[in-house]
Structure formats: structure tokens, C-alpha cells
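Note that this complex is displayed minus one protein chain, with the remaining chains in position.
Now for chain A:
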């Protein structure tokens, strides 16, 4: 392990301090992310309170089948992510890279299905600002629902894309045997981020797809 000390940045005394600092930094960053999405959830709550019927009507136009499949895919990707961290801790380099790759593929699959959904909504002329042409009494408020729908899922998708990019870097590092039972902080931090992205979706799914069905 010749690299071990080179991996500790100069401002830290030891790897343990670096691990603690990086982890705390990631948690604080995720805290800011919660508040970032908090604005969208607050806006959703206010408008849903103002227009309960319109929002119920609008949510029935989302594609629940694809939304549910996507939820399952994202949850599975959190599992493979957790397995990647575990195998990094056990110094199993190739296995780590494999699980990371699997996580990336599931992320890409999620984005692909999201794209199919978006295309469906485009065809049904439900995209505000582009081709929104819904008829009916509640058209105005339904437009607001879809505005929020696209912003919320869009911001989430940007997070998935950034996550995939970071995972790719980490996967290459894992393949080159950077991580071991002594040093796996980056894998763990990306894992935290990925679970966060997953959790946000766990809130988006019922709000946008489920609430008024049944």
C-alpha cells in the first residue's frame, strides 16, 4: 500500500480525520439538497391545497406503470450501491467495480424509462411551455401540476445524471484498485448521495403518481 499516505490530503493529520470530515461534509451537503427540494415540495403542497380536484385529475394522467417500474429499478440500484460499498470495504476490487457498473446501468435504465414517459406526455400534449393543450374546466391548474411535475422529476433526473457521472469515475478508480478496507471514503460518499437521490424519488412517486388513484 504505497499510495496510502498520498491519499490523505495535506491539511489532515490522519486518514481517520479525513474520513470523518468528508462524511460530515457530505451529510451537510445532503442537508442543503433537502432544502433545495423542499421549495418544490412546499410549492406542490400549497397548490395541491388550493386545487385538490385539479391535482387529483392531473395525477391520473401520469404513467403509473412506468413510474412503478422505475421505482423498483431505483430501489434495486440502491441495493447494488450498498453491495458496492460492502465489497470495497472487503478490498474486493473487481467485485466493487462490477456492482458500481450495475448501479450505473440501472441509473441509465431509469433515465431511459423516464424519457419514454416524457415522450408519452409530449404526445398527449401535456408539456407546459411546449405544447400544453388540455381541455376542461381545470386546465389552468392542471397546467400548474404538470409544470411542477416536469420541474420536480427534471431536477431529480439531473441529480441521477450527476450521480452516474460520479459513479463512473469511482468505478474506474475501483477497477484500478484504489480502494481497500483502509480507504473507501469516496465509495461511501457516492453511496450516500445515491441513496439520497433514491429517497427523493420515494417522495416524488406517491405525490405525482399515486395520491389520487384508487
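The criterion applied here is as follows: a contact is a pair of C-beta atoms (placed from the backbone, for glycine too) under 8 Å apart; a residue touches a chain by one contact, two chains touch by 3 or more; residues count from 1.
In this section, contacts and distances are computed from a predicted model.
For the chain of the complex excluded from view, the name given in UniProt is "Cytochrome c oxidase subunit 1" [choices: "Leu/Ile/Val-binding protein", "Cytochrome c oxidase subunit 1", "AIM24 family protein" or "C4-dicarboxylate ABC transporter permease"]. Screening A:92, A:114 or A:143 against the full complex identifies A:143 as the residue touching the chain left out.
Residue A:151 is the one among A:109, A:151 or A:192 that touches the chain missing from this view. Of the listed residues A:43, A:63 or A:76, the one in contact with the hidden chain in the full complex is A:43. Mapped onto chain A, the footprint of the missing chain covers residues 9-13, 17, 20-22, 24-25, 28-29, 31-33, 35-40, 42-43, 46-47, 50-51, 128-129, 140-141, 143-144, 147-148, 151.
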